[in-house]
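I have a structure I would like to understand better, so I am pasting it below and will then ask my questions one at a time.
On to chain A.
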Amino acid sequence: MTILGQVPSERCQALLRDRFEPRDCDTGGPPLVAVARHVELATTLRDELGYRIFGFVVAAHYPASKSQEDGVDQIRIAYGLRTVGPSSELAAWQVQVALGETVPTLAHLFAGADWQEREQYDLVGVRFEGHPDLRRLMLPEDWEGHPLRKDYAIDTQVPPWR
Partner candidate 1 sequence: MNQALKQAYGDPYLDIEEYDPEADLMVLNLGPQHPSTHGVFRLKLYLDGEVIVKAVPFMGYLHRGVEKLCEKLTYLQLVPIFDKNDYVSPMMNEQSLVMAFENLLEVEVPRRARYLRTILAEMQRVASHLLWLGAFAMDLGGALGGGSTLFMYCFRERELILDLFEEVTGSRFHYNTHTIGGNRHDLPSGWAAGVHRALRTINSRIDEYETFLTTNDIYLGRTRNIGVVDGDLALELGITGPILRAAGVDHDLRRDAPYHAYDEIEVRVPVQTAGDCEARSLVRLAEIRESIRIVTSMVDGVPEGPLTSRKPVKTAISEKIDHGHAYACVESPRGELGIYVIGGGANRGASPYRLKIRPPSLHALSCLPYVLPGHSVSDAVAILGSVDPIMGEVDR
Partner candidate 2 sequence: MNPWIRALIYAVVIVTLLMTVTAWSLWFERKFSARMQSRLGPTFYGPAGLLQPVVDGLKLLQKETLIPESADRFLFIVAPPLTVLLALATAAVVPFGADVVAADLNVGVLYILALGSLTIVPVWAAGWASNNKYAILGSMRAVAQGISYEIPLVLAAMVPVVLAGSMSMTDIVNYQIAHGWFAFWPPGPGFLAFLFFLPASLAEANRIPFDIPEAESELIAGVTTEYTGMGFGLLYLAEYLHTLIVSAVATVLFFGGWDGPFRPGLHWMVIKTLVLFGGIFWVRWSLVRFRSDQLMAICWRYLVPLALLLVMSAALWVHFVEGGS
């Protein structure tokens, strides 16, 4: 794989292994970390290892059929941070939460996370607890439903002009 720095860097994986006992996610991707220690991980990554730029927060909805946990819809959220300057690396980890539960916000650590978390709440419907201003980012306020949920209508036939 010639593209460097796109997979979680060794430093980040080493930190995860020895301090945060990550579980490997069955659908692949970065290691899974317990929700309780999620903010602590982000703080250590930022302060000790220098991952200062907020990369991304991706929430994906796994309906009961696909997720293994006893038939309850799961939401897996992948986070990413990046270091600054030469040989910039990427740190990434995942957090899993049942539908309806809340995830502690990173907006106090990274102001950049503020809007990305609002977008995930807007599109996937995962609530970030402690977020200063959790409103919908893009859809109008009175929009009901979260479009990127798997149960959201997907095959609406595009009205042909013909």
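Throughout what follows, contacts are C-beta pairs under 8 Å (C-beta built on N, C-alpha and C of every residue); 3 or more make two chains touch, one makes a residue touch a chain; residues count from 1.
With respect to how the candidates were assembled, all candidates are chains of the complex that A comes from, given by their letters.
Being a predicted model, the structure only gives us computed values, none of them experimental.
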| item | value |
| --- | --- |
| Chain A in this complex - touching candidate among 1 or 2 | 1 |
| Residue ranges of chain A touching candidate 1 (in the complex, touch as defined) | 1-7, 26-30, 52-56, 58, 60, 78, 80, 82, 84-90, 92, 108, 110-116, 119, 123, 132-133, 136-140, 147-148, 152, 154-155 |
